[in-house]
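Some notes on the structure that comes next.
With one protein chain withheld, the remaining protein chains of the complex are depicted in position.
Coming up: chain A.
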Amino acid sequence: MAVCVAVIGKDNSPLYIGGVGNDTNTDNELSRQWLVHTALDALEERLATTNTNTANSASNASRTDLRDLYLGLLYSTDTHKIYGYVTNTRIKLVLVTSSTSPSGSNIRDAEVRTALRRLHALYADAICNPFHLPGEQITSSKFDRQVKNLLLNNV
């Protein structure tokens, strides 16, 4: 069961952090931010290795894998698992699942991948909103609603 998703901008400033389930109250805001930010270092490490590997022209199979936008499991704590996805435009999408709930412990990689791909599509649509300025926080309530729907229905 996913508990939280975040959209992080090019300069690592959070553009959107949203939670679902019993995690939506504002008390958990800090812990959500903390969870998301623990993953950023791991995420940048992955990106750095991607670049060096391609420069050294590593084996073809691993290279195509590393060029995938989905980066897989980044970090896991006792209670949560954190998955990452980085777009070509350096926008980082982070999804946190709870590993303590019965449905969360056996979540499949493919499910997280589809959820993050859908989130990317939603983000691309939100960017095309003429009232949204690049680099600003996403305040669109439509985006918020769509993301929450996505989390409740798909992951």
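We take it that contacts are C-beta pairs under 8 Å (C-beta built on N, C-alpha and C of every residue); 3 or more make two chains touch, one makes a residue touch a chain; residues count from 1.
As a convention for this text, contacts and distances are computed from a predicted model.
**Q** The complex lacks one chain in this depiction; which UniProt name from "Trafficking protein particle complex subunit 6B", "tRNA (adenine(58)-N(1))-methyltransferase non-catalytic subunit TRM6", "Light-independent protochlorophyllide reductase subunit N" or "Ribonuclease H2 subunit B" does that chain carry?
**A** "Trafficking protein particle complex subunit 6B"
**Q** Would you mind spotting which of A:Asp41, A:Asp68, A:Asp109 or A:Glu136 touches the chain that isn't drawn?
**A** A:Asp68
**Q** List the residues of chain A that touch the chain left out of this view.
**A** Answer for chain A: residues 10, 50, 54, 64, 66-69, 86-91, 120-121, 123-124, 127-128, 134 touch the chain left out.
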